[in-house]
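One chain of protein is taken out of this complex; the other chains stay put.
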Amino acid sequence: MQNHILSIILFTPLLGALVLLFVPKENKDAIRWIANLFSLGGFLISLPLVPMFWAQRFEPGFKFIEGSPSNWIPTIGAGYLIGIDGISFLLIMLTTLLGWISILSSWTAIENRVKEYYVWFLILQTGMLGVFMALDFFLFFVFWEAMLVPMYLLIGIWGGPRKLYAAIKFFLYTLAGSVLMLLGILFLYFHHHALTGIYTFSLTALYQTAPKIYSDPAYGPNIAILLFFAFFFAFAIKVPMFPFHTWLPDAHVEAPTAGSVILAGVLLKMGTYGFIRFSLPFFPDVLMHTRVRTWMIVLSLIAIIYGALVSLMQKDMKKLVAYSSVSHLGFCTLGIFALTPLGLSGSVLQQVNHGISTGALFLIVGILYERRHTREIAEYGGISNVMPVYATITMIMFLSSMGLPLLNGFVGEFTILQGTFMENWRWGAWAVPGVVLAAAYLLWLYQRVFFGTVTNPKNEKLHDLTPREVLTFVPLLIMAFWIGLYPKPFFQILEQPVNQIVANVRTPQSGGVVNAATQPDAAQAPIATTAAVIDAPTRVQPTKGTK
Amino acid sequence: MFLTHIWLIPLLPAVGAAVMFFFGRRLQKATVSAVCVGSIVLAFILACGAVWQYSAWSSTSDNFHKPYQTILCTWLGSDTGHLNYRTQDGSPAPLQADVGFLLDPLSSIWLLFVTGVGMLIHIYSTGYMAHEGGYYRFFGYLNLFMFSMLTLILANNYVLLFVGWEGVGLCSYLLIGFYFHRKSASDAAAKAFIVNRIGDAGFLLGMFFIAWYFGSLRFIEVTHIAHSGRFSIGDPIITAATLLLFVGACGKSAQLPLYIWLPDAMEGPTPVSALIHAATMVTAGVYMVARSNALFVLAPTSMKTVAIVGALTAIFAASIGLVQNDIKRVLAYSTVSQLGYMFLALGVGAFAAGVFHVFTHAFFKALLFLGAGSVIHSMSGEQDMRNMGDLGHRIPITHRTMFIATLAIAGIFPFAGFFSKDAILWETWSREGGAYRFLWYVGYATALMTAFYMFRLMYLTFHGRPRMSHEAEHHIHESPMSMTVPLIVLALCAVGTGWLGWPHSLGGSDRFTKFLEPVFAGEARVLQEEGRTSQLVAGVEEQHNSSTEWLLMALSLAAAGLGWGMAWRSYRHADKGYTEPIAAAVPPVYDVLLHKYYVDEGYDYVFTGRRKLGNVRLGVLGLGTASAWFDTHVVDGAVNAAGWITRLTGTISSWWDKWIIDGIGVNGPATLARILSYPARLFEWGLVQWYALVMTAGLVGFVFYYVYR
Partner (left out) sequence: MLHITTLHYLVLGAALFLLGVIGVLTRRNVVIVLMSIELILNAVNLNLVAFSRLWGGLHGQIFAIFVITDAAAEAAVGLGILIAFFRNKETVNIDEVNLLKW
């Protein structure tokens, strides 16, 4: 159990999908029960990970490592190698939670092809978990591509009127990025072989060699920058960063509610996760010594403000929330490319927050859609008269999304902004209008949908939330308040990996080619120096109280 | 005991709010009142106890004049000291925001009047809201507001203060939008929140500058470092930080140019206007600037800005107040104007005088609003003063208490406003060797206007001829005890609180300023270190010049009297269709004032874009429209164009493949073969048995051939 907990978490949804295959498709309720059971089980099984991880949160490196490099396809050096650190831990917990919630929320929303729906959803769940766990680049890429197909089908089969357009756009756009990433992976793979004589996709091995490309006279900075962009396109499309974001509104609008929740809550995080896990450690010099980083920051800032502005003008609720995602993810990428411990930890925290808040927002829109089959804002008004509980939950989630203190959004945004500001105050200053605009578009939406009197007779008979629907919100509300009121555990979980990544990026890489075959110890250097940089002279903790 | 459990003070209303949130719907009105009012009464008792204990504690020799700080736990940050950022000198500092509370004279004053006035307004609300729907919701929001406000006051660091700061903004939003059926109410609520958010953005940035410069956000540490003499006066970063903080204060305390939300906020129930938009929340900006006084004195530019903005706001809002007809709007503009006074005081460096005015203002302005609420209550919801008149003897308690408050705000001796307003005017005149004397004239003119519009309000409401409909006249009644008792208590405060600051020149001891001395004392030290002692000495000399002070007092009393007299002359006999003196004298000015200088319209044209300028939409909505167009047509257009080009290439390729490669290259030879095959095919007619017959015949033929050859 202790040694295989990650594998168990990873494959529980897949097992559920297998079991579902043996249930006759006419028996819809049995299918729903089994799918819910397995998704809840997947969440519950991931809970023991929390205390286990908590006990070793300050230890460096990856934890719960399973498998070994090249035990899967030895001839090419691909292995089933999984493991987590604080960053992937939080994202895994988010995935299992959101997976359960979105499957629970689909109970009445999905009426046709029920069996296929749940099977694909559970497969998707395994794919996403695998992306966050993989420590082998080949395995990562397999999972990365594997979860593309279920999502494509979820949008394409159970989606709205323009589902085919949206699904194909999503698939092709994402695939285009992935192909470039594959090229990048192969380059790093052969480069590692050239230096060490070993064929491997293992991340920890590539961490040693990839940063050397920049200063290697055989390749040089330009090749490193090209490689950075090969990865950048894959991740930026996934995030999505401006100007690669237009697939997102279409996909969100057409996807079924649960699909949107997972899409916003987890899938987008793969892009940011990719930046943190791959782009930063692989190309430190590109980020530290070239203008690339400024471009990244500028794109993030554009996303923040531009996303909010576009969001302000939307007439479709789901599209509004989708563009707000662009804005929020702008904060996440801003925090990442600020390359400070605060920015990075705030960014991961904000990713979790965005999963919680925006996931809830999509559920909220989905509930109205299920009742009225329209998402046009103009169709609504005065909803808080007929659905008071719903209105209250919506208000809390809106506030969390716009970053009100004591709710989760604030903690992430504040940390990102502070981390960015300390790196360059102009970057922080440009991001702040996003906070104001967030309040504007969300409150305006709330006013138009919930305030006033019921003007549309079709809205008079709407019934308030059912217990099942309330249940889908309860965990999200608890998480929103928890992160808002007591974020310390989250900061402690993130502290070690974040400091390590920042130290890796900011430590000057050794110049010239290091032939690791002759100098095996040199390859270990960057990891070994991690702790020294940030920990060095910490400020003396002020004594508590002055009494 | 009270001091160590100071965290209970904000927690109690939070518990009340939580109870309302979860169970309020099922509770009786009496239970709701008991829980919510009870929590505030308890908080008030605890607050009194804490302040009493603090004054004992801080007069011991160990802790002489020290602030009391207690830290419960870390809120933001990992608490391990390893999650750091770099300050301006490159040294690491942790991300740190505590759940910590600070009590010093400054927060003591706010604590006392917030809980005190809050308690009275809670009691008043039980009467005022008795017949309204959403009773539990109202009290839940009020308690949530008290929690946020007390957090704001008691916070020991900027981030926790910001929590309260945003929290009061949220409660203000919820309470302004309490009557959410009305479009105007929800508009006003959203406006209040978003305008406040603009200020908050400035506050956030100011906070980051402080964190970057000082490596801490705790008040005690920031003040300590600021006083340490490491920074010179006029330091650009501190100037930027303080200016940004002041942007936040402008949003929260309704100063130019962000004041626009406050008059609209009158859409909320009247007790809310009294509590949030007059007495407590809007003074949060003053509190924050006073709290950061150690930084502001290092930034003379910021101080000048604060003073000038304050003075301009004071006269600007007062002039609008001269002609408004809605009773609550007059009071709202009066609040904006009085807040301007407070900032004027802070800006000239007279922090204690500013805080003193906050203190007295809290009582008489709350009283005015509650009185106005009582008037509206008795008039069955009518707010337009043109439809009032002659209410004086029908609702006598309301009339008398409001009259006291009017005397206080107009600055008539010996009511509270006289002392605080005169302190401000005197400090404006004398500080910095008279450098701010031009602002005194502004303040003086404002005092005249204040007296005029307040007495105008009194005469139009309580005197003259009755101008309401007969039906409304029939229903006029004095308010219940739960409403009149708070009025009487507040009236007593409006008389007496000013005496705490009885100036030296009139033989008093100015205990208020003395009480606040430990908070603001550092300022004098900084000024001396910077070698501006000469100016300071000049100021001190002038302070002893009592005859000037007496002259100024007499002048401001004269202004108050003049304003009173003008209002008396114009409105004493106001009947239906009475004439406004300003409208009679200069109609265009009246028009501009009545439309509030067209500021809202201007903002709608330029900043929000809710109104189109010709065919062009400017402002945020204009930007939004442009961005949305850009997104669908350019960004997404590019994506779709890429898709279209791919498809076009595909179509061409497929045509080439079908007609050229396959058509000529592959099918061409096939067709040729087929044409050539026609003659051969003639032999194949497809009947198997015929083939067999031919075969057999051939066979037989061969046999015969070979046998009979």
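Letters are used for the chains, namely A and B, taken in the order the chains are written, and counting of residues starts over at 1 for each.
Note that a contact is a pair of C-beta atoms (placed from the backbone, for glycine too) under 8 Å apart; a residue touches a chain by one contact, two chains touch by 3 or more.
The structure displayed is predicted, hence computed values, not measured ones.
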item: Missing chain: touched chains present in the view; value: B
item: Identified contact with the non-displayed chain, of B:S547, B:T579 or B:Q689; value: B:Q689
item: Option from B:H470, B:R681 or B:R709 whose C-beta touches the chain left out; value: B:R681
item: Chain B, residues in touch with the chain not shown (by the definition above); value: 681, 684-689, 692-693, 696
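Please note the rule applied: only the chains that are shown with their structure count from here on.
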item: Sites on chain A touched by chain B in the complex; value: 58, 169, 172-173, 242-243, 245-247, 306, 309-310, 312-314, 340-342, 345, 382, 384-385, 399, 404-406, 410-411, 414-415, 417-419, 421-422, 425, 428-429, 432-433, 435-437, 439-440, 443-444, 447, 450-453, 485-488, 491-492, 494-496, 498-499, 534-539, 541-542, 544-547
item: Chain B - residues contacting chain A, complex; value: 63, 66-71, 73-87, 91-95, 159, 162-163, 166-167, 170, 173, 177, 180-181, 183, 186-187, 189-190, 193-194, 197-198, 200-201, 204-205, 208-209, 211-212, 215-216, 218, 220-221, 620-621, 623-625, 627-628, 631, 635-636, 638-639, 643
